[in-house]
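See structure below.
Every protein chain of the complex appears in place save one, which is left out.
The chains carry the letters A and B, assigned in the order they are written, with residues numbered from 1 in each.
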Amino acid sequence: MVVTDEKTIENTDWEPRIVGFLCRWCSYAGADLAGISRLDYPPNSIFIKVPCTGRVDPTFVLKAFADGADAVFISGCHLGDCHYIEGNYKTMRRFEILKETLKQLGIHERRFQLTWISASEAQKLKEFLTSMTSSIKELGPIQLPILAPLQKEDKQDD
Amino acid sequence: MTEKLKLAFYWAASCGGCEVAILDIDEKVLDVVAIADIVFWPVAIDIKYNDVRAMDDKSIDVTFFNGSIRTEENAELARLLRAKSKTLVAFGSCSCYGGVIGLGNLSSKEELLHRAYITSDSTDNPEQIKPQLHYKEVHIPDVLPANYALDQVVDVDYYLPGCPPKDTLVWSAIEAIASGNLPAKGAVLAPNLTVCHDCPREKHDERTIKEFKRVYNFQPDETKCLLEQGLICMGPATRSGCDASCVSVNMPCRGCMGPTDQVFDQGAKMISVLGGLIDSDDPEEVKEIVSTIVDPVGTLYYFGVSKSLIKQSGVKRR
Partner (left out) sequence: MVNITINDQEYDIEEGKTILEAAQAMGLEIPTLCYHKALSPYGACRLCTVEIELNGRTMYQASCQYLVEEGMNIQTESERVVNGRKKMIELLLARAPEAEDILDLAYKYGVKDTRFLKEFDDVCILCGLCIRVCHDRMGFKAIEFINRGIERKVSLPFEDFHEVCRTCGSCSTYCPTGAKAVQLENLTHHTPRPILSEFDQGLATRPAVYTPFPQAVPKIPVIDRNNCIHFQTGECKICQDVCEPDAINYEQEDEIVEREVGAIVVTTGFDPFDPNRLPQYGYGKYPNVITSLEFERISSASGPTEGEIIFPGVTEIKSAAILHCIGSRDENTNRYCSRLCCMNALKAANLIRDKLPDSHVYEFYIDIRAAGKGYEEYYQKMLRSDIRIIRGKVAEITNIPDLPEDEGRLTVVAEDTLLGAILRVPVDLVILMVGIEPKKDARDLAHILHLPCTEEGFYNEKHPKLAPTETVIEGIHVAGACQFPKDVPDSVAQGESAAAAVLSKIARGEYITEPTKAEIVDDHCSGCRNCIGLCPYLAISFDEEEEIAKIDSALCQGCGVCVASCPSGAIIHRGYTDKQIFAEIEGVLER
(Lines give C-alpha, C1' and ligand atoms only; values in the text may rest on other atoms or scores of the structure.)
Protein backbone atom coordinates (compact mmCIF):
# COMPACT_ATOMS: atom_id res chain seq x y z
CA MET A 1 0.00 0.00 0.00
CA VAL A 2 1.11 3.49 -0.76
CA VAL A 3 1.18 6.18 1.85
CA THR A 4 -0.15 9.38 0.35
CA ASP A 5 0.06 12.82 1.76
CA GLU A 6 -3.23 13.98 3.10
CA LYS A 7 -4.60 17.21 4.35
CA THR A 8 -3.63 17.03 7.96
CA ILE A 9 -3.23 20.53 9.28
CA GLU A 10 -5.43 23.54 8.84
CA ASN A 11 -2.88 26.24 9.25
CA THR A 12 -4.14 29.67 8.31
CA ASP A 13 -0.61 31.07 8.03
CA TRP A 14 0.47 28.37 5.69
CA GLU A 15 1.10 29.29 2.07
CA PRO A 16 2.16 26.69 -0.46
CA ARG A 17 5.58 26.98 -2.01
CA ILE A 18 5.72 26.04 -5.66
CA VAL A 19 8.87 25.70 -7.74
CA GLY A 20 8.54 26.17 -11.48
CA PHE A 21 11.12 25.20 -14.07
CA LEU A 22 10.58 27.51 -17.03
CA CYS A 23 12.28 27.32 -20.38
CA ARG A 24 14.19 30.38 -21.38
CA TRP A 25 12.56 30.93 -24.76
CA CYS A 26 8.85 30.52 -24.19
CA SER A 27 7.63 30.26 -20.63
CA TYR A 28 10.22 32.45 -18.94
CA ALA A 29 9.60 35.06 -21.63
CA GLY A 30 5.87 34.57 -20.99
CA ALA A 31 6.48 35.24 -17.30
CA ASP A 32 8.40 38.37 -18.26
CA LEU A 33 5.43 39.45 -20.31
CA ALA A 34 3.12 38.77 -17.39
CA GLY A 35 5.28 41.12 -15.35
CA ILE A 36 5.42 43.80 -18.03
CA SER A 37 1.65 43.47 -18.48
CA ARG A 38 1.17 43.99 -14.72
CA LEU A 39 -0.79 40.76 -14.42
CA ASP A 40 -1.61 39.64 -10.90
CA TYR A 41 -0.89 36.07 -9.99
CA PRO A 42 -0.33 34.32 -6.66
CA PRO A 43 3.19 34.92 -5.32
CA ASN A 44 3.57 31.31 -4.23
CA SER A 45 5.55 30.22 -7.24
CA ILE A 46 9.22 30.79 -7.73
CA PHE A 47 10.68 30.27 -11.17
CA ILE A 48 13.96 28.71 -12.07
CA LYS A 49 15.14 29.45 -15.59
CA VAL A 50 16.46 26.59 -17.69
CA PRO A 51 17.54 26.83 -21.33
CA CYS A 52 14.98 24.23 -22.33
CA THR A 53 12.62 22.00 -20.40
CA GLY A 54 14.78 19.20 -21.76
CA ARG A 55 17.42 20.38 -19.28
CA VAL A 56 15.11 19.57 -16.36
CA ASP A 57 16.72 16.54 -14.85
CA PRO A 58 14.14 14.54 -12.85
CA THR A 59 16.67 14.93 -10.04
CA PHE A 60 15.79 18.65 -9.89
CA VAL A 61 12.14 17.86 -9.32
CA LEU A 62 12.94 15.35 -6.58
CA LYS A 63 15.36 17.81 -5.06
CA ALA A 64 12.71 20.53 -4.97
CA PHE A 65 10.24 18.21 -3.25
CA ALA A 66 12.91 17.00 -0.87
CA ASP A 67 13.77 20.59 0.01
CA GLY A 68 10.20 21.36 0.94
CA ALA A 69 8.37 22.43 -2.19
CA ASP A 70 4.65 21.74 -1.94
CA ALA A 71 4.42 21.44 -5.70
CA VAL A 72 6.63 21.56 -8.75
CA PHE A 73 5.77 22.41 -12.31
CA ILE A 74 7.60 22.42 -15.60
CA SER A 75 6.60 24.82 -18.33
CA GLY A 76 7.97 24.92 -21.85
CA CYS A 77 7.21 25.86 -25.42
CA HIS A 78 4.20 24.29 -27.05
CA LEU A 79 4.77 20.88 -28.60
CA GLY A 80 6.22 21.39 -32.05
CA ASP A 81 7.32 24.90 -31.15
CA CYS A 82 10.48 24.13 -29.18
CA HIS A 83 13.43 26.42 -29.82
CA TYR A 84 15.62 23.36 -29.56
CA ILE A 85 13.42 21.47 -32.05
CA GLU A 86 12.14 18.69 -29.81
CA GLY A 87 13.34 19.27 -26.26
CA ASN A 88 9.80 19.55 -24.98
CA TYR A 89 8.86 16.17 -26.43
CA LYS A 90 11.70 14.67 -24.44
CA THR A 91 10.42 16.43 -21.35
CA MET A 92 6.90 15.18 -21.97
CA ARG A 93 8.11 11.57 -22.16
CA ARG A 94 10.20 11.90 -19.01
CA PHE A 95 7.42 13.70 -17.19
CA GLU A 96 5.02 10.80 -17.59
CA ILE A 97 7.46 8.32 -16.07
CA LEU A 98 8.42 10.72 -13.29
CA LYS A 99 4.79 11.42 -12.49
CA GLU A 100 4.03 7.72 -12.16
CA THR A 101 7.10 7.29 -9.97
CA LEU A 102 6.17 10.23 -7.74
CA LYS A 103 2.65 8.91 -7.37
CA GLN A 104 4.07 5.65 -6.13
CA LEU A 105 6.41 7.52 -3.79
CA GLY A 106 3.32 9.11 -2.27
CA ILE A 107 3.17 12.49 -3.99
CA HIS A 108 -0.23 13.53 -5.26
CA GLU A 109 -0.25 13.94 -9.04
CA ARG A 110 -1.61 17.47 -8.76
CA ARG A 111 1.60 18.45 -7.05
CA PHE A 112 3.64 17.82 -10.19
CA GLN A 113 2.42 19.36 -13.39
CA LEU A 114 3.61 19.99 -16.91
CA THR A 115 2.29 22.81 -19.05
CA TRP A 116 3.10 24.54 -22.32
CA ILE A 117 3.13 28.34 -22.23
CA SER A 118 4.47 30.39 -25.11
CA ALA A 119 6.19 33.76 -24.82
CA SER A 120 2.95 35.50 -25.69
CA GLU A 121 0.73 33.61 -23.26
CA ALA A 122 1.15 35.69 -20.12
CA GLN A 123 -2.55 35.33 -19.45
CA LYS A 124 -2.32 31.56 -19.68
CA LEU A 125 0.57 31.59 -17.21
CA LYS A 126 -1.48 33.68 -14.81
CA GLU A 127 -4.42 31.31 -15.10
CA PHE A 128 -2.21 28.28 -14.69
CA LEU A 129 -0.52 29.66 -11.57
CA THR A 130 -3.81 30.74 -10.06
CA SER A 131 -5.45 27.39 -10.53
CA MET A 132 -2.38 25.44 -9.48
CA THR A 133 -1.92 27.50 -6.32
CA SER A 134 -5.52 27.12 -5.27
CA SER A 135 -5.42 23.43 -6.04
CA ILE A 136 -2.31 23.00 -3.85
CA LYS A 137 -3.95 25.04 -1.10
CA GLU A 138 -6.77 22.54 -1.18
CA LEU A 139 -4.33 19.66 -0.88
CA GLY A 140 -2.58 21.29 2.04
CA PRO A 141 1.09 21.20 2.94
CA ILE A 142 3.06 18.34 1.55
CA GLN A 143 3.54 15.48 4.00
CA LEU A 144 6.29 13.45 2.52
CA PRO A 145 6.32 9.91 3.83
CA ILE A 146 9.89 10.60 4.79
CA LEU A 147 12.39 8.74 6.87
CA ALA A 148 11.86 9.90 10.40
CA PRO A 149 15.34 10.71 11.68
CA LEU A 150 16.76 8.32 14.24
CA GLN A 151 17.91 9.79 17.53
CA LYS A 152 21.17 11.28 16.46
CA GLU A 153 22.24 12.05 20.07
CA ASP A 154 22.79 8.31 20.46
CA LYS A 155 25.57 8.53 17.94
CA GLN A 156 28.62 8.16 20.08
CA ASP A 157 31.28 9.38 17.70
CA ASP A 158 29.66 12.65 16.66
CA MET B 1 54.20 -6.94 10.69
CA THR B 2 54.21 -6.63 14.42
CA GLU B 3 50.52 -6.84 15.10
CA LYS B 4 47.75 -8.51 13.12
CA LEU B 5 44.81 -6.48 11.83
CA LYS B 6 41.62 -6.85 13.83
CA LEU B 7 38.60 -7.40 11.57
CA ALA B 8 34.92 -7.63 12.42
CA PHE B 9 31.95 -8.70 10.29
CA TYR B 10 28.36 -8.02 11.17
CA TRP B 11 25.00 -8.59 9.57
CA ALA B 12 22.09 -6.33 10.31
CA ALA B 13 18.84 -6.50 8.26
CA SER B 14 20.30 -8.76 5.64
CA CYS B 15 19.63 -11.94 3.75
CA GLY B 16 22.99 -13.47 4.52
CA GLY B 17 24.19 -13.33 0.97
CA CYS B 18 26.88 -10.82 1.87
CA GLU B 19 28.30 -13.25 4.43
CA VAL B 20 28.66 -15.80 1.69
CA ALA B 21 30.17 -13.16 -0.56
CA ILE B 22 33.08 -12.78 1.85
CA LEU B 23 33.81 -16.45 1.29
CA ASP B 24 33.61 -15.94 -2.46
CA ILE B 25 37.24 -14.88 -2.32
CA ASP B 26 37.84 -18.65 -1.88
CA GLU B 27 41.32 -19.74 -0.80
CA LYS B 28 42.38 -16.14 -0.40
CA VAL B 29 40.51 -16.21 2.89
CA LEU B 30 43.59 -17.99 4.21
CA ASP B 31 45.67 -14.96 3.22
CA VAL B 32 43.22 -12.83 5.16
CA VAL B 33 43.61 -14.98 8.24
CA ALA B 34 47.35 -14.77 7.87
CA ILE B 35 47.36 -11.02 8.23
CA ALA B 36 44.28 -10.49 10.35
CA ASP B 37 42.39 -11.73 13.35
CA ILE B 38 38.64 -11.86 13.08
CA VAL B 39 37.37 -10.57 16.40
CA PHE B 40 33.64 -10.59 15.74
CA TRP B 41 31.59 -12.51 13.17
CA PRO B 42 28.25 -13.70 14.54
CA VAL B 43 27.56 -15.99 11.61
CA ALA B 44 30.83 -17.88 12.07
CA ILE B 45 32.34 -17.19 15.48
CA ASP B 46 30.72 -17.42 18.90
CA ILE B 47 31.40 -13.99 20.30
CA LYS B 48 28.63 -12.29 22.27
CA TYR B 49 27.55 -8.67 22.01
CA ASN B 50 28.82 -8.15 25.56
CA ASP B 51 32.27 -9.25 24.44
CA VAL B 52 32.21 -6.47 21.91
CA ARG B 53 30.94 -4.00 24.48
CA ALA B 54 33.93 -4.94 26.60
CA MET B 55 36.40 -4.04 23.86
CA ASP B 56 38.22 -0.74 23.94
CA ASP B 57 36.92 2.02 21.68
CA LYS B 58 38.60 2.00 18.27
CA SER B 59 40.18 -1.33 18.99
CA ILE B 60 38.79 -2.99 15.86
CA ASP B 61 40.71 -1.95 12.76
CA VAL B 62 37.99 -2.58 10.17
CA THR B 63 34.35 -3.60 10.49
CA PHE B 64 32.49 -4.87 7.45
CA PHE B 65 28.86 -4.11 8.14
CA ASN B 66 26.25 -5.67 5.89
CA GLY B 67 22.47 -5.29 5.95
CA SER B 68 20.34 -2.22 6.53
CA ILE B 69 19.03 -0.78 9.78
CA ARG B 70 15.47 -1.95 10.27
CA THR B 71 15.27 -2.84 13.98
CA GLU B 72 16.41 -1.36 17.26
CA GLU B 73 18.96 -4.14 17.50
CA ASN B 74 20.44 -3.23 14.07
CA ALA B 75 20.76 0.40 15.15
CA GLU B 76 22.32 -0.48 18.50
CA LEU B 77 24.92 -2.73 16.92
CA ALA B 78 25.68 -0.13 14.27
CA ARG B 79 26.39 2.43 16.95
CA LEU B 80 28.37 -0.07 19.04
CA LEU B 81 30.56 -1.18 16.14
CA ARG B 82 31.04 2.42 15.05
CA ALA B 83 32.43 3.18 18.46
CA LYS B 84 34.68 0.16 18.58
CA SER B 85 36.03 0.47 14.99
CA LYS B 86 38.66 2.63 13.43
CA THR B 87 37.17 2.06 9.98
CA LEU B 88 33.56 1.17 9.21
CA VAL B 89 32.80 -0.23 5.78
CA ALA B 90 29.20 -0.37 4.58
CA PHE B 91 29.24 -3.78 2.92
CA GLY B 92 26.62 -4.63 0.31
CA SER B 93 23.73 -2.71 -1.16
CA CYS B 94 21.51 -2.87 1.94
CA SER B 95 24.14 -1.28 4.07
CA CYS B 96 25.11 1.26 1.42
CA TYR B 97 21.69 2.22 0.05
CA GLY B 98 19.09 0.57 2.28
CA GLY B 99 18.67 -2.24 -0.20
CA VAL B 100 15.59 -4.14 -1.23
CA ILE B 101 14.25 -3.77 2.29
CA GLY B 102 14.02 -0.04 1.58
CA LEU B 103 10.97 -0.68 -0.57
CA GLY B 104 9.23 -1.18 2.77
CA ASN B 105 9.51 2.56 3.23
CA LEU B 106 6.64 2.94 0.79
CA SER B 107 4.42 1.62 3.60
CA SER B 108 4.21 2.37 7.29
CA LYS B 109 5.58 0.04 9.93
CA GLU B 110 2.04 -0.90 10.99
CA GLU B 111 1.02 -1.73 7.45
CA LEU B 112 4.09 -3.89 7.02
CA LEU B 113 3.43 -5.84 10.21
CA HIS B 114 -0.21 -6.21 9.33
CA ARG B 115 0.70 -7.58 5.93
CA ALA B 116 3.38 -9.89 7.27
CA TYR B 117 1.41 -11.38 10.15
CA ILE B 118 -2.20 -11.10 9.05
CA THR B 119 -2.97 -10.66 5.38
CA SER B 120 -0.18 -12.28 3.40
CA ASP B 121 -1.41 -15.24 1.40
CA SER B 122 0.74 -17.81 3.16
CA THR B 123 -0.21 -16.67 6.66
CA ASP B 124 -2.36 -18.89 8.81
CA ASN B 125 -3.00 -16.77 11.86
CA PRO B 126 -6.71 -16.91 12.77
CA GLU B 127 -6.11 -15.30 16.16
CA GLN B 128 -4.29 -12.40 14.53
CA ILE B 129 -1.34 -12.62 16.90
CA LYS B 130 1.43 -10.12 16.28
CA PRO B 131 4.91 -10.17 17.85
CA GLN B 132 5.00 -8.74 21.37
CA LEU B 133 7.85 -6.51 22.42
CA HIS B 134 7.76 -7.63 26.03
CA TYR B 135 6.99 -11.04 27.37
CA LYS B 136 7.79 -11.50 31.04
CA GLU B 137 11.43 -10.45 31.38
CA VAL B 138 12.22 -10.93 27.66
CA HIS B 139 12.51 -7.81 25.51
CA ILE B 140 12.38 -8.15 21.76
CA PRO B 141 13.90 -5.34 19.72
CA ASP B 142 11.23 -3.26 18.02
CA VAL B 143 10.98 -2.66 14.29
CA LEU B 144 12.00 0.90 13.45
CA PRO B 145 9.50 3.19 11.71
CA ALA B 146 11.51 2.90 8.52
CA ASN B 147 14.45 1.20 6.91
CA TYR B 148 17.78 3.04 6.94
CA ALA B 149 21.06 2.76 5.18
CA LEU B 150 24.00 2.45 7.55
CA ASP B 151 25.20 6.00 6.96
CA GLN B 152 21.81 7.35 7.94
CA VAL B 153 22.48 6.04 11.45
CA VAL B 154 26.22 6.31 11.93
CA ASP B 155 29.20 7.73 10.07
CA VAL B 156 30.54 5.43 7.41
CA ASP B 157 34.09 5.49 6.13
CA TYR B 158 33.82 3.43 2.97
CA TYR B 159 31.14 1.89 0.85
CA LEU B 160 31.42 -1.47 -0.84
CA PRO B 161 28.14 -1.93 -2.74
CA GLY B 162 26.76 -4.92 -4.57
CA CYS B 163 24.10 -7.49 -3.96
CA PRO B 164 26.28 -9.18 -2.95
CA PRO B 165 29.59 -7.36 -3.51
CA LYS B 166 31.70 -8.97 -6.22
CA ASP B 167 34.59 -11.09 -4.91
CA THR B 168 37.12 -9.04 -6.89
CA LEU B 169 35.92 -5.87 -5.18
CA VAL B 170 36.01 -7.54 -1.76
CA TRP B 171 39.54 -8.75 -2.33
CA SER B 172 40.82 -5.42 -3.61
CA ALA B 173 39.20 -3.72 -0.60
CA ILE B 174 40.94 -6.11 1.78
CA GLU B 175 44.22 -5.59 -0.06
CA ALA B 176 43.82 -1.84 0.18
CA ILE B 177 43.11 -2.10 3.91
CA ALA B 178 46.06 -4.41 4.47
CA SER B 179 48.41 -2.10 2.62
CA GLY B 180 46.90 0.99 4.19
CA ASN B 181 46.47 2.33 0.68
CA LEU B 182 42.91 3.60 1.14
CA PRO B 183 41.17 6.43 -0.69
CA ALA B 184 39.65 9.47 1.01
CA LYS B 185 36.93 8.87 3.57
CA GLY B 186 33.48 8.41 2.11
CA ALA B 187 34.70 6.79 -1.10
CA VAL B 188 32.94 3.94 -2.83
CA LEU B 189 35.40 1.08 -3.27
CA ALA B 190 34.37 0.44 -6.89
CA PRO B 191 35.10 2.11 -10.26
CA ASN B 192 33.35 5.41 -10.94
CA LEU B 193 31.89 4.24 -14.26
CA THR B 194 28.64 2.55 -15.17
CA VAL B 195 27.78 -1.00 -16.06
CA CYS B 196 27.55 0.00 -19.73
CA HIS B 197 31.31 0.45 -19.66
CA ASP B 198 31.75 -3.29 -19.06
CA CYS B 199 28.69 -4.46 -20.94
CA PRO B 200 29.66 -6.37 -24.08
CA ARG B 201 26.29 -5.90 -25.78
CA GLU B 202 25.93 -4.05 -29.06
CA LYS B 203 24.59 -0.51 -28.53
CA HIS B 204 23.13 1.88 -31.05
CA ASP B 205 22.81 5.65 -31.14
CA GLU B 206 19.19 5.67 -32.22
CA ARG B 207 17.14 3.59 -29.85
CA THR B 208 13.40 3.67 -29.72
CA ILE B 209 10.81 1.40 -28.22
CA LYS B 210 7.04 1.27 -28.25
CA GLU B 211 6.61 -0.87 -25.18
CA PHE B 212 8.49 -1.72 -21.99
CA LYS B 213 8.82 -5.44 -21.43
CA ARG B 214 9.71 -7.68 -18.53
CA VAL B 215 12.01 -10.65 -18.54
CA TYR B 216 9.27 -13.24 -18.54
CA ASN B 217 7.68 -11.73 -21.69
CA PHE B 218 10.27 -12.90 -24.18
CA GLN B 219 13.76 -14.26 -24.74
CA PRO B 220 16.00 -11.24 -25.28
CA ASP B 221 18.63 -11.23 -28.00
CA GLU B 222 21.91 -12.02 -26.29
CA THR B 223 24.00 -9.63 -28.34
CA LYS B 224 21.91 -6.47 -28.34
CA CYS B 225 21.49 -3.82 -25.67
CA LEU B 226 18.62 -4.88 -23.41
CA LEU B 227 17.19 -1.34 -23.25
CA GLU B 228 16.90 -1.34 -27.02
CA GLN B 229 14.82 -4.49 -26.67
CA GLY B 230 12.46 -2.83 -24.22
CA LEU B 231 13.78 -4.32 -21.00
CA ILE B 232 14.44 -1.87 -18.19
CA CYS B 233 18.12 -2.43 -17.59
CA MET B 234 19.51 -0.15 -14.90
CA GLY B 235 23.01 -0.50 -16.33
CA PRO B 236 23.40 3.08 -17.63
CA ALA B 237 22.68 4.53 -14.18
CA THR B 238 24.51 1.92 -12.15
CA ARG B 239 28.09 1.87 -11.00
CA SER B 240 30.31 -0.78 -12.53
CA GLY B 241 32.52 -3.20 -10.65
CA CYS B 242 30.27 -6.20 -11.04
CA ASP B 243 31.85 -7.14 -14.41
CA ALA B 244 28.35 -6.77 -15.87
CA SER B 245 27.39 -10.07 -14.25
CA CYS B 246 23.65 -9.88 -14.80
CA VAL B 247 23.68 -8.64 -18.39
CA SER B 248 26.22 -11.36 -19.24
CA VAL B 249 23.59 -13.96 -18.41
CA ASN B 250 20.85 -12.18 -20.36
CA MET B 251 19.24 -10.54 -17.34
CA PRO B 252 18.81 -6.79 -17.06
CA CYS B 253 20.83 -4.92 -14.44
CA ARG B 254 18.82 -4.15 -11.31
CA GLY B 255 21.08 -1.38 -10.11
CA CYS B 256 22.57 -2.98 -6.98
CA MET B 257 25.82 -1.04 -7.27
CA GLY B 258 24.08 2.30 -6.84
CA PRO B 259 24.81 5.48 -8.77
CA THR B 260 28.16 6.99 -9.72
CA ASP B 261 29.76 9.74 -7.64
CA GLN B 262 28.29 12.53 -9.79
CA VAL B 263 24.70 11.31 -9.54
CA PHE B 264 22.39 12.31 -6.70
CA ASP B 265 19.51 9.99 -7.42
CA GLN B 266 19.87 6.82 -9.41
CA GLY B 267 16.17 6.41 -10.18
CA ALA B 268 15.80 9.99 -11.41
CA LYS B 269 18.63 9.50 -13.87
CA MET B 270 17.09 6.28 -15.08
CA ILE B 271 13.82 8.12 -15.71
CA SER B 272 15.69 10.36 -18.17
CA VAL B 273 17.15 7.33 -19.90
CA LEU B 274 13.77 5.62 -20.21
CA GLY B 275 12.15 8.86 -21.40
CA GLY B 276 14.72 9.02 -24.16
CA LEU B 277 13.70 5.58 -25.38
CA ILE B 278 10.01 6.23 -25.86
CA ASP B 279 9.16 6.41 -29.53
CA SER B 280 6.15 8.70 -29.72
CA ASP B 281 5.29 12.37 -30.04
CA ASP B 282 1.70 11.89 -29.02
CA PRO B 283 1.06 12.57 -25.31
CA GLU B 284 -1.66 9.95 -25.15
CA GLU B 285 0.51 7.28 -26.72
CA VAL B 286 3.36 8.23 -24.40
CA LYS B 287 1.05 7.67 -21.43
CA GLU B 288 0.17 4.28 -22.84
CA ILE B 289 3.82 3.32 -23.28
CA VAL B 290 4.65 4.57 -19.78
CA SER B 291 1.82 2.46 -18.39
CA THR B 292 3.78 -0.61 -19.51
CA ILE B 293 6.34 0.17 -16.81
CA VAL B 294 5.03 -2.02 -14.04
CA ASP B 295 5.96 -0.76 -10.57
CA PRO B 296 8.26 2.16 -11.43
CA VAL B 297 9.62 2.62 -7.90
CA GLY B 298 10.23 -1.10 -7.48
CA THR B 299 12.12 -1.08 -10.78
CA LEU B 300 14.01 2.19 -10.58
CA TYR B 301 14.68 2.14 -6.83
CA TYR B 302 15.07 -1.60 -6.30
CA PHE B 303 17.89 -0.96 -3.88
CA GLY B 304 17.71 2.75 -3.39
CA VAL B 305 14.45 3.91 -1.79
CA SER B 306 16.11 4.60 1.57
CA LYS B 307 18.70 6.79 -0.07
CA SER B 308 16.45 8.35 -2.72
CA LEU B 309 16.29 12.13 -2.64
CA ILE B 310 12.68 12.22 -1.59
CA LYS B 311 12.71 9.45 0.98
CA GLN B 312 15.78 10.67 2.79
CA SER B 313 14.72 14.31 2.70
CA GLY B 314 13.62 14.16 6.34
CA VAL B 315 16.98 12.93 7.49
CA LYS B 316 18.79 15.73 5.79
CA ARG B 317 16.42 18.56 6.44
CA ARG B 318 15.34 18.14 10.01
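Methods note: contacts are C-beta pairs under 8 Å (C-beta built on N, C-alpha and C of every residue); 3 or more make two chains touch, one makes a residue touch a chain.
Here the structure is a predicted model, which is why all the values come from computation and not from measurement.
Colleague: Given the contact definition stated above, which residue among B:67, B:92, B:275 or B:296 touches the chain not shown here?
Modeller: Touches the omitted chain: B:275.
Colleague: May I ask which residue of B:41, B:117, B:171 or B:264 touches the chain that does not appear here?
Modeller: B:264
Colleague: Even though one chain is hidden, which residues of chain A still touch it in the full complex?
Modeller: Per the touch rule, chain A residues meeting the hidden chain are 17, 19, 25, 46, 48, 50-52, 54-60, 63-64, 67-69, 78, 80-87, 90, 94, 119.
Colleague: Considering the whole complex, not just the chains shown, which residues of chain B touch the missing one?
Modeller: Given the touch definition above, chain B has residues 192-197, 203-207, 235-237, 240, 259-264, 269-270, 272-273, 275-276 touching the missing chain.
The rule is simple: only the chains that are shown with their structure count from here on.
Colleague: Could you tell me the distance, in whole angstrom, between the mean C-alpha positions of chain A and chain B?
Modeller: Computed from C-alpha means, the inter-chain centre distance equals 31 Å.
Colleague: Please name which positions on chain B make contact with chain A in the complex.
Modeller: 69, 75, 79, 82-83, 105-108, 111, 144-146, 148, 152-155, 263-265, 267-269, 271-272, 274-276, 278, 280-281, 283, 286-287, 290-291, 293, 295-297, 300, 306, 308-318
Colleague: Within the complex, which stretch of chain A touches chain B?
Modeller: It is residues 1-3, 57-59, 61-63, 65-68, 79, 86, 89-98, 100-102, 104-107, 144-150, 154-158 of chain A that touch chain B.
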